[in-house]
Each structure stands twice: as C-alpha cells, then as structure tokens.
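What you see is the complex with one protein chain gone and the rest in place.
Each chain carries a letter (A, B and C) given by its place in the written order, and its residues are counted from 1.
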C-alpha cells in the first residue's frame, strides 16, 4: 500500500483543484458522507472522543503490525476531516503512524481545524490514533 | 460670638494672602501646632474617628444649646484641618452646625481633603460633629 | 470624565441614526474571510465603541494608580473615578445606595460570591435552593457545589416547549424549606424574558430570598432593582460594551451587612492582627485585593454610552431586528426555532433539518458571519429539547438589516451545502 507521505501528497494534489473555500468544503462534506460507518456497537461512550461541539467516535484494531481505524462524527465537516485522517493512517505501520506529522492539513488550508484550541474533537482524535499506535509498538 | 459664615469669611480672607501651596500648608501646620490639645483621657478608641492613614480624636460637649468641640490628630496636616473646623464650629448653636455647608474649604483650595474618598478621617470627623449637633437638637 | 448619569435624557426613537451608531464600533469595519464582518454573537460578549477604547487608553496614559488609601494625586484621581463609576452603576440599576454595588469579575463571580458568602451562612441541611430548567451553568454549578456541601436540595422549575417557566409548577415547588430562588432574567439560549417581578412577589410573601441572573438583561432592558425588589442581582460588564473582566453584584444593604466576607485580603479589612481581624464597611468588605481599576472606571463610560442612546430605544431596535430575522427564517423549509416564548429578547436560536449546529457555524464563518453554536452553557436545557445545541444569532443595537440579509444568505448556502 502507499506510504503516509504518498497519500498526503495525493490529497494535497486533490485539494489544489479548488481555488475557493466552497470547493474544499464541498469535497470535505462529500468525504464525510462517504466515510464507511463505524460499527454501531462502537458508538458508545467508551469510544468517544469528546469535543465541545461535535463528537467523534473512534475504533482501532491491529494485526500485530498495522493499525486499522474506523470512526464517525455527528458533524459532517468534522466527519470529512476524520475521513481524511483515516485515509492517510488506516492500515499503516504503527511506527509510521506514531511519527507521522500530518503536514498536509496545513498545505490544504485546513490547519485551523487542527489548532489545539479548536473544540471539534479532531485534535483529540489524532492524539488517540497515535496513542494507539504507540501502545502497539510498546507491546511488540 | 461671630456666626459660622463670618468665621468662614475671615478664614477665606486669611488664606487669600497666600499665592502658593507652601504658604497655605505652613499656615495649616501652624494651626495644627496651636490647636489646644484634647484632654488625654479622650484619646481613646471611644472618641476615635478612624481614617485609614491618620487618626482623629473628637470630643464634644454642650450647654443645652451650643456645642463645644476639642480634637486631635496624629498627623499634623490633618490636625490643621481639624483646627479649622473647630474654629468655625466650636461654640455655635446646634441648629447652625447641623446646617453648615462649610464651603470655605473649597474656597481656600483644600477641597481635596474633604473628598469622600480621602482616607484621612476628616470627612468622618465633620460627619461626627454634625451628628452630635443633630442629636442635641432632637433631645431638645 | 465623571459626569452624573442622572441628567441624561434619551433621544426619541425616530431621531436616532442607527447607521451612524455603527461607526462607533471600530471592529465592525473588519473583514473576516474576505467578507465584511457580521457579528451576531453579542450574547457571548458585546463589541466596544471607540469611546470605551479611548477611555481605557486615557486611564493608562493619564491617571493609572492603585486606588484607595493612596495619598498622592494619581491615586486620588483613580479612586474618585472608581467611586464615581460605582455611583453611575448605582443609578443605572437604581440601587438605593452605592454600598450595595460590588465590583466583581463577571456574573459567574457574582453568583459564586453569593453562594459562598450567603450560602455558607444561611443554608442548612435539608434546605432547598430553586433554579429553573433554563439556567446558564454559572447559575447551576455554584448551587450544586453548595448543596453538596450543605446537604441541601436543588429544585428545578420546569419549562414548557416554548421555553417558558411553568407557573403552576413553580408554585407547587415552593415550600417552607425554600431558602433562595435564583433565576435568569433573560435566557441566553432562548431569549425568554422571565416574569421575575412576579416570582419575587411570590417568594417574598414566603420570606424567600431571590437572586436574579441579569447577564443578558442589563445590556438590553432598563433594570430597576428597587422596583423589582430583588434581594440580589448579578450582571457582566463585558456584555454591555464594557471591558472584559468586569461584573456587578448588587445586594440589599441589610443582607450584605449580614453576610460574611467571601475572599480575604487587602482593601476588605478594617484592622488586621494575627489575633483578630475586623472587616471593612460595605462595599469594600466584598472587594478583596487590587480591583480591576481600568475595567471598573471604564464600565461607567460604557453605561453612559448606552444611556445616551437610551435603553428603551435599544430594546425597540433589537426587537425589530429579532422580529425581522424570525419572520424571514420562518419562510425556510425545515427550520425549527428553539425558544418561542411570548416575551422574548434579542436572541434567535434555531436548527435546520438535521444539520449539526457546528457545521452551520463553520459555513457561516467562512462567509464572515459570526454566530454562536453549541449548548450555550445550558446543557440541561439542550437535554430538555433533546438536541446537541443550536445556532444562535444574538443581536445588539448596532446590528442592522444588512446583517440580517447576510445571515439569510449564509443560512441558505449552508443548507444547500450541508443537506
């Protein structure tokens, strides 16, 4: 499968097609709509990543080496961003996930969504994704 | 004896001799030094008018009609102002004291000392002097 | 600098040039995401007119000094302005004495002062504190903390679907254990104006204390604490054109006298020794430490500004804007208003279809329109309506018809993008 860097590059190229915010956000919303839904049984408090305004549910599993994520959010824009993150990190090696810098979010002009003061749950989700990968590395 | 208004006028004229603050304050300090001292037995907490920085002791007596005051302060400038007040109000009729407006303080350029936010105890002293007169009127 | 407020006579409504008033607010000239800013988040905090900003600069450039107890001129000037501001506020809410006006950090701080000071003295095990289902967290959590400590009970006046208190339920909940009723004057999430005068009358008939959370009322209505006869009243300066970090706690003198101090420190004492400390007179007993001098002084400037327009003119104007907004939103498919009380103020809270408020807020922001989305610090109220939050447009007198046009455009566009 493609590396994290390759997928980031692909996404960045996709977003270069848009010269205004509307295009970007329509694309993002589309991604959100397409996101394979998380198994309903994981949409519980145990899997919640609480933002102040939108909520994210995240489930992770692994094959001893690579990590697999499914997720959902009650807000569609957040869900689009969640979809982007999953696109980039799903099925990657734990080591690569742990050290991924995810600079593409900045490049595609959505940096604001990953600001630590954003209350959309996304920052916490990315943190969760990495923590999971780190935990896997430790147990190996 | 002279009326309150007359004494106020006299004092105002005295102060007109000074064209700078130094003259005024030297005069005031002189008045403070000359003030007949209050009987030591009245320099207790019972007779204190507490300012935040300087303290004033005030004692009042009457002959059924006129009120007599003695007072002291630990700060000499305050004592000078106290002396001025006594000069004006001592031995006057309770009715006159109660309604005295004491505008001379403004006229001689010392208004700041009677500002309600001043913490020198003077405002409270004047209030005390008047309360005493009022109480006397009521019992008559 | 320090004018009396008594003489201000407000102009007639028709003589007011609302367009010109807008120019008093420098931030309204700003662009956000390449669009002129439309600011509809006034219930969170208001914008500040240039004269308030100038008054701050003047304070720091000309007479900044620590107040009270200072002999020197700067301190004396600062103290005079500080106490003159207290007097302006006293007249603004028609308190009977300046001693009843306590400077705080904001409504939240005022309510905590009440809960800590009054609560710890007067509330006993088994007593009841009554709030309503539409309270802001600031009028819930301090009472929860107090009730837990004192083993007292928190009772909640329920509301109907429109977002109005249910009067019969209120009466039913009153008991001889009720010690205090603390209710919001105007709901920040719904706009409901509560019948606080009637509540106070019922309460006083039973010797129950009443505190009113006036955070959303003070900027929009003429408050008269004597006419209301409330025991305590709280509001925030930053929501009424004043600086951040400012608020007022009003209390009847007789209660304030009985209440123990809340915070200890400088200013609030008369004498201190390690054996025995005596507390200062009102209002200083409740103002420990160096106050927010700039904020307190300049709040008076903000109040004079509001009075120069006239609170009743402000209400009229805001009602007009709310009415227009509501009428135009009603025409949209799938709109649901949260809060449709008969007596309503400057707030329009709504949802469209099942669009998440956060999403709509994001799209509106891209178009330069600032609204608030979320639970508005009233989670129990959101739970009542079974919603995660609302989109809230909250108006001030400096908003105008163009803001409403832009909001409508924005809502339409977000519906189109998000449905």
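Please note the rule applied: a residue touches a chain if its C-beta (ideal position, glycine included) is under 8 Å from a C-beta of that chain, and two chains touch if they have at least 3 such contacts.
These numbers come from a predicted model, not from an experiment.
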| said: If I'm reading the header right, one chain is hidden. Which shown chains does it touch across the whole complex? | reply: A, B, C
| Which one, C:41, C:231, C:301 or C:403, makes contact with the chain that was left out? | C:41
| request: Could you tell which one of C:80, C:98 or C:138 touches the chain left off the display? | output: C:138
| query | If the hidden chain were put back, which of C:290, C:316, C:402 or C:416 would touch it? | reply | C:290
| request: By the contact definition given up top, give the residues of subunit A that touch the hidden chain. | output: 50, 52-53, 112, 115-119
| Which parts of subunit C are in contact with the chain that was left out? | 26-27, 30, 32-33, 37, 39, 41, 44-45, 47-48, 52-53, 56-57, 60-66, 69-75, 105-109, 111-112, 115-116, 136-138, 140-142, 144-145, 154, 156, 236, 238, 243-246, 261-266, 268-269, 271-274, 277, 288-295, 358, 361-362, 364-365, 369-374, 377, 379-380, 383
| request: Quickly run down the residues of subunit B that touch the omitted chain. | output: 21-22, 25-26, 29, 52-55, 74-78, 119-120
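Assume only the chains that are shown with their structure count from here on.
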| Can you name the chain that lies farthest from subunit C, using the mean of each chain's Cα atoms as its centre? | B
| note | subunit A and subunit B have mean C-alpha positions lying a whole-number Å distance apart equal to 79
| message | So the centre of each chain is just the mean of its C-alpha atoms; given that, what is the distance between subunit B and subunit C in Å? | response | 45
| Residues of subunit A engaged with two or more neighbouring chains | none
